[in-house]
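In this view, the complex is presented without one of its protein chains, the others remaining in place.
Letters are used for the chains, namely A, B and C, taken in the order the chains are written, and counting of residues starts over at 1 for each.
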Amino acid sequence: MIYKIKFGGTGKPKKVSGTSSSKLGGKKMIIVLKPNTKKEEIEHVIEEVKNKGFKPVPFEGDERTVIHALGAVRDDSPDSFRSIRCVEDVVRILKPYKLASKEHHSQKTIVRVGDVAIGNNDFVVIAGPDSVETEKQIIESAKIMKKNGIKIMRGSAFKPRTSPYDFQGFGIEGLKLLKKARDKTGILVETEVMDVRDVPIAAQYADILRVGARNMQNFDLLKELGKVDCPVILKRGMSATIKEFIMAAEYIMASGNKNVILCERGIRTFETAYRNTLDLEAVVVLREETHLPIIVDPSHATGNREWVIPLCKAAAAAGADGILVEVHPDPEKALCDGAQSLYPEQLTRLLKELKPICAAVGKKL
Amino acid sequence: MIYKIKFGGTGKPKKVSGTSSSKLGGKKMIIVLKPNTKKEEIEHVIEEVKNKGFKPVPFEGDERTVIHALGAVRDDSPDSFRSIRCVEDVVRILKPYKLASKEHHSQKTIVRVGDVAIGNNDFVVIAGPDSVETEKQIIESAKIMKKNGIKIMRGSAFKPRTSPYDFQGFGIEGLKLLKKARDKTGILVETEVMDVRDVPIAAQYADILRVGARNMQNFDLLKELGKVDCPVILKRGMSATIKEFIMAAEYIMASGNKNVILCERGIRTFETAYRNTLDLEAVVVLREETHLPIIVDPSHATGNREWVIPLCKAAAAAGADGILVEVHPDPEKALCDGAQSLYPEQLTRLLKELKPICAAVGKKL
Amino acid sequence: MIYKIKFGGTGKPKKVSGTSSSKLGGKKMIIVLKPNTKKEEIEHVIEEVKNKGFKPVPFEGDERTVIHALGAVRDDSPDSFRSIRCVEDVVRILKPYKLASKEHHSQKTIVRVGDVAIGNNDFVVIAGPDSVETEKQIIESAKIMKKNGIKIMRGSAFKPRTSPYDFQGFGIEGLKLLKKARDKTGILVETEVMDVRDVPIAAQYADILRVGARNMQNFDLLKELGKVDCPVILKRGMSATIKEFIMAAEYIMASGNKNVILCERGIRTFETAYRNTLDLEAVVVLREETHLPIIVDPSHATGNREWVIPLCKAAAAAGADGILVEVHPDPEKALCDGAQSLYPEQLTRLLKELKPICAAVGKKL
Partner (left out) sequence: MIYKIKFGGTGKPKKVSGTSSSKLGGKKMIIVLKPNTKKEEIEHVIEEVKNKGFKPVPFEGDERTVIHALGAVRDDSPDSFRSIRCVEDVVRILKPYKLASKEHHSQKTIVRVGDVAIGNNDFVVIAGPDSVETEKQIIESAKIMKKNGIKIMRGSAFKPRTSPYDFQGFGIEGLKLLKKARDKTGILVETEVMDVRDVPIAAQYADILRVGARNMQNFDLLKELGKVDCPVILKRGMSATIKEFIMAAEYIMASGNKNVILCERGIRTFETAYRNTLDLEAVVVLREETHLPIIVDPSHATGNREWVIPLCKAAAAAGADGILVEVHPDPEKALCDGAQSLYPEQLTRLLKELKPICAAVGKKL
């Protein structure tokens, strides 16, 4: 037997316009008041709960009073109550995301690019050099990828660099070279976009656009990417929580573009033995929380090509939908991040070693 | 007007033995079930809530059911419900600490050592070398401290070192030298204890015992320290939360020793420009959560003597009850951590500069 | 006596065009090779060192060879050697920043806005509401600030929000209201800018522009801010190292705008008792590394108004040049972050309590 909650001195439920109290179990906040809050302060909070469109259900206690606020909670609703002096804490029950949430859309999203599907039973390998450097380099790269059966090549024309004195990428010239490699070899191309003003032209030249870790909460960029008809790879920010990561995807989706692919690429921790800490637990949890495809980039996480191969295998075993991995025709000559780029022969070995792992988890490589 | 909660189909509150439902507002857990949990699973959870001695109050919702479990929640109670398959999350309202909590003991604890009081309006400076090295060094140190008006000298005989090949301290010999310095100069002495077996002898030689950051959750050591009649400085673990820190103090207190002084000494973050990140926000929050005195050790946090002085001042301004700071008669000759030890003349300057800051926050130096 | 280093079998230094070996002690990288690296591989590295414009000085060892590369090291130079297979690590001696570095410009930068100077002996308080909400609210805010002697008011028209469903600020309308408050009261105004396209108009309406923590490495935004004639407050990213923080300032400066004010606002750590961990050690270290003014924002770090006042005092004691603090005429009605906004009377108290602290560290409030 399930108790039905009732309110008021008469033992009869109070009606609140438009809401059925018994149907609001999960749609609520719990407002915890400080100990010894005075009666009139409690009433003030109850008034505020009503003013903000919620139904208040107070529980008096020995030590403190707790008020449930039933109704449609927005992400900033809890904060609006925390600002009241006698409020100690506000706990929210429901998760804040909608479009990206598995609860609201239980079927896995499959992002289609050319004849590639990301998010179904295929394990997708996106590989290529960190940056577009020269026509020769990028076309040679495309050929190496094609030879290995890779259908999507990565290559950055715009480069986010910690120092203003470092190589910043070739910009639109780079996009054009990427397009040339695409036209010549038939490979699909993926590239990063950093500036809102570059979104339209990048969407014209590339098959997939990428948001780098540093821009995961560049909300204007996310909104702009919501307006183009081009799949987006969204990299997790270096210190972004799972919730913030999904909310960033929610920005793109709410602006109109549902083709978002999440990419775990390592987070910032206290550890200094590697550049970032690859978080494969995130892959497992994201699969539970969201219907969006999830890929993993071990190249940037490690900064070291020797560690990339085992971590690609671990990503596949953890249930990722694919990987994003750096391969350079001649890593020592790379203008950027050569230390983490695989040699072409290492790509071949990686693919060979990935095959049985993918098979073991029901994915096709 | 405050609604009283009622239960059951008749509009009458169900009696639950020994608890008055209207008095349990704050003493509860909130158990959130997964969406689409079946009726019999919900009833199973309700049974479990009763079995574990709580009063269940379920709220049915559109999307999910939420069950309140009213009663005395233990720190591991939420976990015992998380283990049920249909449970998504368990939220606890009350804080887990008792003896150390300001809610249960609103008056500030004052720890008395000799004629020194820690936790009242005095700002206490505990200063001295990192380690006890030689008789000459420790007696010279004691004299420098006395000359500067310092009443408690630090000095470690047991040293926790990352490497087994580094200087491990002089152990009991060191304790004896510390005692010699104490006898000769009348200064009180403070020292670290690491091994449960050394607690009785250390308590015999020193006036205050210290638990290092690495041992903050060495629970057997904490219990042993609860049995001696000697104040304890408990350092925050390098990645210990405020809650864990207070719970560690709770271990000592629950074992019988109420004279615990908390010491913030820097936490481990992603930042590599300094050894640890001194967390003065912790001082502010600890003052709100607990009645125990709080001191700050900027020497270990920074690892750099140049940064110690401004951070001592910041600690005083944030409301700390004192500082623990390293001073060495000849830092270049220190066997350990010389880089963070102040020169004697810097101690004199520090005290002079601290005075007006302490005065500004109502403390006496 | 100082040894002079010499190279080659004859005992005579080898000449390398354009560099005097004896003058390059600090300008170098140290390339550590893996154990058992073969002779021809070592020679290959030496060749590469020369190709990249450095002078190689190899040291053969029992276990491994170490090669010094003398010359002007760029931020990405070490990486370009890490990409070579036999290289284990590359250590850089010099720091990567130039314009922002105290080494290259030892005199403190003073940023002037109207008749306010930031970075000299004045302690500057920038205060105001989180967001521009209504004409009434912002003008009332300006009056409260003026009454308290505040010369610069904060107020955001563009709001970076984790959720796309939360209040996003009033944009250009907000800028206009800010201008109105400025015109009516004579107060200077400070506001955030997020989108490169909004920089020119924001610079027109506001006296100081702010880069939020999430945009600290939005490099296109930084470059754009380098082109306007308006001081910039650069907030530290939530997981940005000191080095990255200074490098972000370097972007703005290298693009032409030298009036950059650094703002510590809390970093992301494991601690969940507060929103972020205010890092006052950063203030101390930044003062040593850079000549730029440094201010502190405890409102965003804590998310809790009760903790703001002691942390403002700690910031002053640590040596900050000022604070950025949220104050709202009616915090409970704030559209955003009300819980961290001071009540007007708290601002008055804060200023009174700050005065003696500032005096103690030689600052004028």
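Odds and ends about this structure:
Quick note on the criterion: contacts are C-beta pairs under 8 Å (C-beta built on N, C-alpha and C of every residue); 3 or more make two chains touch, one makes a residue touch a chain.
Note that the structure is predicted; figures quoted are calculated from it, not measured.
The omitted chain makes contact with just one of the residues A:Thr37, A:Asn120 or A:Thr269: A:Thr269. Interface note: of A:Ile152, A:Ala301, A:Cys336 or A:Leu350, the residue touching the hidden chain in the full complex is A:Ala301. Considering the whole complex, the residue from A:Thr37, A:Asn120, A:Asn148 or A:Thr241 that touches the absent chain is A:Thr241.
Hidden from this view is one chain, which touches chain A at 239, 241-243, 266-267, 269-274, 277-285, 288, 301-302, 306-307, 310-311, 313-319, 353, 356-357, 359-361. In the full complex, the hidden chain is touched by chain B at residues 48, 74-76, 79-80, 82-84, 96, 98, 160-167, 194-197, 214-215, 217-220, 223, 238-239, 243-244, 247, 250-251, 254-255, 268, 303, 331-332, 334, 336-339, 341.
Residues of chain C that touch the chain left out of the display are 1-12, 14, 22-28, 30, 32, 35, 39, 42-43, 46, 56-66, 68, 91, 93-94, 103, 239, 268-270, 272.
Please note the rule applied: only the chains that are shown with their structure count from here on.
When every chain is represented by the mean of its C-alpha atoms, the one lying closest to the mean of all protein C-alpha atoms is C. In terms of their C-alpha centroids, the spacing between chain A and chain C amounts to 27 Å. Contact with two or more other chains is made by residues 239, 268 of chain A.
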